[in-house]
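A selection of the complex's chains, in situ.
Letters A and B mark the chains as written, and numbering starts fresh at 1 in each.
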Amino acid sequence: MYTQHNISGQSAYSLLKDLFPIARSLTGAGVRKTLNRIKKIIPIDIKEVSSGYKAYDWIVPDEWNIKDAYVLDPDGVKIIDFHCNNLHVLYYSTPFNGVVTLDELKDHAHTLSDKPSLIPFVASYYKKQWGICMSHDQLVSLKEGDYTVVIDSTLKPGFLTYGEIIIEGQSKKEIFLSTYICHPSLANDNLSGVVVTTALSEYILSLKNRYYSYRIIFIPETIGALVYMSKNLPIMKQNIIAGYTVTCVGDPGNFSYLMSKYEDEYVDRVTLHVLNSIKSKYHTYNFLHRGSDERQYSSPGADLPIGSLMRSKYHVYPEYHTSADNLDYVTPEGLNGSIELYQKCIDVYEINKYYKAVVIGEPKLSSRNLYPDTFQEKQLPEVNIILDFLTYADGSNDLIDIAEKLRVPIWDLYDLVATLLKIQLIVECKRV
Amino acid sequence: MYTQHNISGQSAYSLLKDLFPIARSLTGAGVRKTLNRIKKIIPIDIKEVSSGYKAYDWIVPDEWNIKDAYVLDPDGVKIIDFHCNNLHVLYYSTPFNGVVTLDELKDHAHTLSDKPSLIPFVASYYKKQWGICMSHDQLVSLKEGDYTVVIDSTLKPGFLTYGEIIIEGQSKKEIFLSTYICHPSLANDNLSGVVVTTALSEYILSLKNRYYSYRIIFIPETIGALVYMSKNLPIMKQNIIAGYTVTCVGDPGNFSYLMSKYEDEYVDRVTLHVLNSIKSKYHTYNFLHRGSDERQYSSPGADLPIGSLMRSKYHVYPEYHTSADNLDYVTPEGLNGSIELYQKCIDVYEINKYYKAVVIGEPKLSSRNLYPDTFQEKQLPEVNIILDFLTYADGSNDLIDIAEKLRVPIWDLYDLVATLLKIQLIVECKRV
């Protein structure tokens, strides 16, 4: 346990490539296909609720499916093709099949004038309308004339689909991972979260003598989180001690951490200790910068302790919600670093306890072959770290506290703890 | 309620001009005349205690009144005239009528050698002596010879006079305003406090559905505060949740705030939030720099939570306690800004509560016409502020907390709170 598990960013990247072409949305076939692919790797349960299901203040909308979408120019040339890039359709667009003037087309076209070469990702889940997305460059190049627009979508009662895996440990207390599966061909936001969460599930399943239980879900953002909460909130409130929304974890940029609502949760202590210990730059954001399902999980009445460990944060990186958030933007190395960092956090949750030294006074290390025979000027650092550890192992500090007192990464103490437990110089006390 | 009340600094300045010529002291006709003028504006009770009344460690001195004071030079020319400037007499001077040598005159003369053109304000309330105040320039210009000095004062058993108005609200809990009325022709210290307190009383009387009660007093400094406490301390300790000594609020300088004794009172939170929110420079002073009746109110055994919101602070501005603290030093704009700032504080006390969101998860703002129909890249700021507000409206924050979390002035949230209450997304919880 706690040795590096053999899950590579490369295999996560392969899964991501498989999933990339699928036209996922809040509901529909894309989500089901994505979850079924994940189920081949980890034993998730795929669950559904019907359209019209009420989750707190929200109602699950009709199920949306899309087969095709394209635009023919006045010359009959197909200038927009959903099968070339599935961002070309307004997500949740009503079906449409007709001939429109250029002005009418522009009324239904979504572009990014400040990023004119990129196709935006746009959705209209709750207001019924049809729409086409394209690059601004393309839009301004269109000539006058009649355009044929076909959006072969369906919007009718059906289901909202999500995946869940509960991995049981010795304790009923849970670590919670939530990632969202409702975005189409966008690699970092959020296929990266989907594949990293899948990899972490494999890692957790591999852990022998797991202490915590893990609740891991793959859901449509917002409405999916609310649906899940509407069915599970009492048990979540009772058991979850720390959780993450896993998103935007595939690019090679520096890490970002969105702090929990009051920045005082165990998830913050653990994650910041890990981030500080790996000694690469990172950025923290306060909860005003939240943007994913922590919005629901930490809302008043839910009050779950949730942070979000990302690389380049949504809303911040320029490729966000555009056709540039693609398979080039995320990398195997980016995914790998995120998996490793989350693994280190999971290790901390699993290992971290309070310890108490058994012997009053310093133990005689030389009797235990832990001390040089003569002393001269300075003691060896190895001796110091043992004695420093024992000094602070007084039952009032957990291992994070001790590591921070000693100014070392917590993982530098894992072997020492095992040794000291074995030779009975310390005993385990409570968990956090 | 909470719209800007129509009390101008101009009307406060007019009142100040009316009151300026009166020769107020700890006791006597000047105080009575001043209080009677105020009573024409707000329904204060004018109260008196007799000379000899014991207030804790102090005894109310005899009542002092003055009709005239002047000095004739060796040529019979009137070179000092109380009626030109009532600072020329030592306040509480014993009566005197006699001819003195220049040296004798100098023994009884008070001047400011470092501000040689100004007449100082000097008083000797408890040691009986006669004295004349003049500019240092005048003193050094005096020629040898015999001077006739007349101080037509009386010092005999009488009364100490003060004004009080209790404006009742829904709660017995009180906001306390205290200003002192014992200084003669000094405009900022403290006629400015007197006229601003009068204006604030009008404002408070105008508030419909006032929540708090307001205890407002116009007293001689020190002995007046002690007399008032000696009669009211138990009820003050029971009810006052925040209070101010109102002084030096008429000049156009930056605001100053004298913090409460331990800098941790509600009055500090409210006042600092308001000062930070108006975005003009201000200075804070710790309680070691106190100098007015907070000295009594916050003494051990009284322990009232008192701050003092000023413009240029006593002891700090060079015109303090001199003839330069006159009608030119204070301005209508200076008074107006102080009235507005205190009004903003009063509004905060009246409005501030804890709020709690009713819906678990984010509410569906689009169902309530609070959300745009499609989303693209970033949400609108208006939506963010609603969701941010609701996130922190979890029953653990008052409105000041939420405003500070959201980094906005509290008054930016007043309309939002009203809207959210109306559409039943939040409920009111306790007050602070």
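By definition in this document, a residue touches a chain if its C-beta (ideal position, glycine included) is under 8 Å from a C-beta of that chain, and two chains touch if they have at least 3 such contacts.
Nothing here was measured: the structure is a model prediction, and the numbers come from that model.
Undergrad: Given 2 placed copies of the single sequence, give me the total number of copies for the whole complex.
TA: Assembly-level count of identical protein chains is 3.
Here is the rule we go by: only the chains that are shown with their structure count from here on.
Undergrad: Using mean CA coordinates as chain centres, what's the gap between chain A and chain B in Å?
TA: Computed from C-alpha means, the inter-chain centre distance equals 56 Å.
Undergrad: Along chain B, where are the residues that touch chain A in the complex?
TA: Result: residues 356-357, 359-364, 366-367, 373-378, 387-388, 390-395, 405-406 of chain B touch chain A.
Undergrad: Can you list the residues on chain A that touch chain B in the complex?
TA: Listed in rising order, the residues of chain A that touch chain B are 55-58, 90, 110, 112, 120, 122-124, 126-127, 129, 131, 222, 225-226, 229, 233, 261, 287-288, 290, 295-296, 298-303, 315, 320-321.
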